[in-house]
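With one protein chain withheld, the remaining protein chains of the complex are depicted in position.
In this document, chain identifiers A, B and C correspond to the written order of the chains, with residue numbering beginning at 1 in each.
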Amino acid sequence: MHIAEGFLPPVHAAAWTVVAAPFVVHGARAVVKVVREQPNARILLGAAGAFTFVMSAIKLPSVTGSSSHPTGTGLGAILFRPPVMALLGTIVLLFQALLLAHGGLTTLGANAIAMAVVGPWAGYGVYRLLAAAPLSVKVFCAMAVANLATYVTTSTQLALAFPEGGFLEAWGRFLGVFAVTQIPLAIVEGIIGVLVVNALLSW
Amino acid sequence: MTHRLGSWSPPDDTDTALAVRGVHAGHPGAPDVLDCVSASIGAGVRTALLGANGSGKTTLLRVLSGVHRPTEGHVISGGAVLAHDRRGLTAHRQRVQLVLQDPDDQLFSADVRSDVGYGPTNLGLGAAEVAARVDEVLDLLGITDLADRPVHRLSYGQRKRVAIAGALAMQPQVLLLDEPTAGLDPVGVQEMLAALATLEEHGTTVVLATHDVDLAWAWAEEVLLVVDHVVHQGNVVDALTDEALLASARLHTPWMVDLLSRLGLPVPADGRPRTVTDVADAVATRAPAPADR
Amino acid sequence: MTHRLGSWSPPDDTDTALAVRGVHAGHPGAPDVLDCVSASIGAGVRTALLGANGSGKTTLLRVLSGVHRPTEGHVISGGAVLAHDRRGLTAHRQRVQLVLQDPDDQLFSADVRSDVGYGPTNLGLGAAEVAARVDEVLDLLGITDLADRPVHRLSYGQRKRVAIAGALAMQPQVLLLDEPTAGLDPVGVQEMLAALATLEEHGTTVVLATHDVDLAWAWAEEVLLVVDHVVHQGNVVDALTDEALLASARLHTPWMVDLLSRLGLPVPADGRPRTVTDVADAVATRAPAPADR
């Protein structure tokens, strides 16, 4: 679920853009440096971004009857590291806005914080924290936590924007609608992440 | 629409392995790729599906396999109308298997054995039975030596055969093959055709989609010709001696037919020439060429 | 090693557009894919590079194009030994361009015009000159209407021609094509051959790699036959009437040669039959078949 164009109050949209900017600029700097040293990295990074976009278009088996898609932010973070994911994830969000009408331009900053910054860092953090655990446990936790963290962030952003009845009550409402329903999907994404990594290891 | 060609008479309904009736298919917002198509595939009849690129050949294959649901009309599978629900499709997929042109679209496990065993495992078979089926089809296709090789180390021709093995492991009655010989060199084509002949001996009905009219002439008994969203069905001699029809399909006449007709020789409906030797014999035994030619 | 076939005599060195001398090539840790190969491509001579899958055909093309650096031996480009440094390769690329079998391996931009202009832009040409070259090659190949289309919405045949346009925009003297007709339907093959004929009229030397011996027979003047890491060079009639050699290359004899030889008819070195009509004429004008056949 991306926050739709125009849904956030203008001040919030602007503020989240400002918050997201340093992460995206940092990622862009890293990419520029890599490409200057290694021109071929254009293609590898492009392939990584294209893969991230395509993965988010995969339909998961429906748990609740509605179709849903993986966020893919955890897998991306494990594979490509969070700073690069901040940039690739933001480009993916731009593509989703202009090619699929998912999300928006003024809400790009807010969505980037949720999907390209918090999700990847949360997943990557869990992955590193569990350094001693078996790979499948690490991957499961990283993917599920990244998925859930993304939606908790989105809910928080919405509650901050629409704190009717007080922030905590609003937070509870948005979490209930956007994050609690996500728990089974986060688990599915974690399981699939493990299967993906197992399949990749066998290649 | 579908047109019957020449003297061909439809096989008895009990002999029909797979059929479509009045099928319309396409993508939303675009003109139909298939426009009221009917066609039937007789059990054990070597059927070639001929058509130029973009003619709707692959769409017809996907409709027959149950993957593409027609907007109108029916697929007849095992004598009954195919229901596009979970149960109907599960049953259909054990009868009919489709092998795509690009083997890489069909191979998604790292090694040959687990890839070929993918379908049987999904059928819920036990490990021992899966292994038995895998060994059986690898043996049938003569690729037992590939069993423990990683898929990405195989040549293109080997991967094509592994993809067929994966479909065969479902023990289908009908095997639909999209361009199985494309990209193979002459020896590879011979090996592929030999493998298909083995399958037929084991009772599998083979449908082969191609744009190679010479291959269809030599191999098929029955032809489905896809021309501009419409299917013409007939026996191989009727279909592939109809120059106007072939031209409208953006195909050429098989060289054997072309040569014999230029020499004024008849093409016998039975025992048509299928190899260079057959043609040489037909030419050698003909009456001497008229002097005015 | 390289073997000369039949009566063919090497062209004058001034007429050689591109050549390899004593080339060994392969991948580290594996046996050589090419084992001391010499071959030469005459300016303006239609040259077919024939070989089975995995024979080393594509490696030879890559060596000729300068992309694959041989471990031993030389590429002779424009009368001089090719230096595999930046300057040497830049000059070489303006003489010799390679078009791969799968156009998606070579198309980099999302729209046709930018993609065709990619090479000239890399040469450092100005925008106006790039645009002029792009228009010129699109016109030459008859695909001006594709100029503003997205590459990902083109058909396979259209993408093949755009890939050729991208190579042509470098204004090469030699164009190396890997399986340019593979995957095309008969009309697509005709269109491709017509486009290649136009290039030849404009002075481009065309080298066509294929495993389709019938195509090579009808099209080529000179043949490079890759058999087990070794190249045999000869004119098309000498090379493609040598049944033992073709069999060792996992290829078959062109059906025209096969048929004429079965009928006991000679294959003339000049004016060989190249179409079904030619064969029919050759058969029709021959002496009546002996009765004992």
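Here are some notes:
Keep in mind that, in the parts below, a residue touches a chain if its C-beta (ideal position, glycine included) is under 8 Å from a C-beta of that chain, and two chains touch if they have at least 3 such contacts.
The rule is short, and it goes like this: contacts and distances are computed from a predicted model.
Choosing from "Dihydroorotate dehydrogenase B (NAD(+)), electron transfer subunit", "Hydrogenase expression/formation protein HypE", "Cobalt/nickel transport system permease protein" or "NADH-quinone oxidoreductase subunit I", the protein name stored in UniProt for the chain missing from the display reads "Cobalt/nickel transport system permease protein".
All shown chains touched by the missing chain in the whole complex, by label: A, B, C.
Among A:13, A:78, A:118 or A:186, only A:13 touches the chain that is left out of the view. Within the full complex, the residue among C:23, C:52 or C:98 touching the omitted chain is C:98. Across C:79, C:126 or C:150, the residue that sits in touch with the chain not pictured is C:150. Within the complete assembly, C:121 is the residue of C:121, C:190 or C:261 that touches the hidden chain.
The residue from A:58, A:137 or A:180 that touches the chain not shown here is A:58. Taking the whole complex into account, chain C touches the unshown chain at residues 65-67, 90, 93, 97-98, 100, 102, 104-111, 113-115, 117-119, 121-123, 127, 149-153, 166-167, 170. Those residues of chain A that touch the chain absent from the view are 1-7, 10, 13, 28, 31-32, 34-36, 39-40, 42-51, 53-55, 57-58, 60-61, 75, 87-88, 91-92, 94-95, 97-102, 104-106, 158, 162, 164-165, 169, 172-174, 177-178, 188, 191-196, 198-200, 203. Contact between chain B and the absent chain runs through residues 29, 62, 65-67, 86, 89-90, 93-94, 97-98, 100, 102, 104-106, 108-109, 118-119, 121-124, 152, 166-167, 170.
Methods note: only the chains that are shown with their structure count from here on.
Computed centre separation for the pair chain A/chain C is 48 angstrom, with centres defined by C-alpha atoms.
Chain B and chain C have Cα centroids lying 31 Å from one another.
Residues 108-111, 150, 152 of chain B are the ones that touch chain A when the two sit in their complex.
Residues 199, 202-203 of chain A touch chain B in their complex. Across the complex, chain B is touched by residues 52-54, 155-157, 182-188, 211, 213, 250-252, 255, 258-259, 262-263, 276-277, 279-280, 283-286, 288-289, 293 of chain C.
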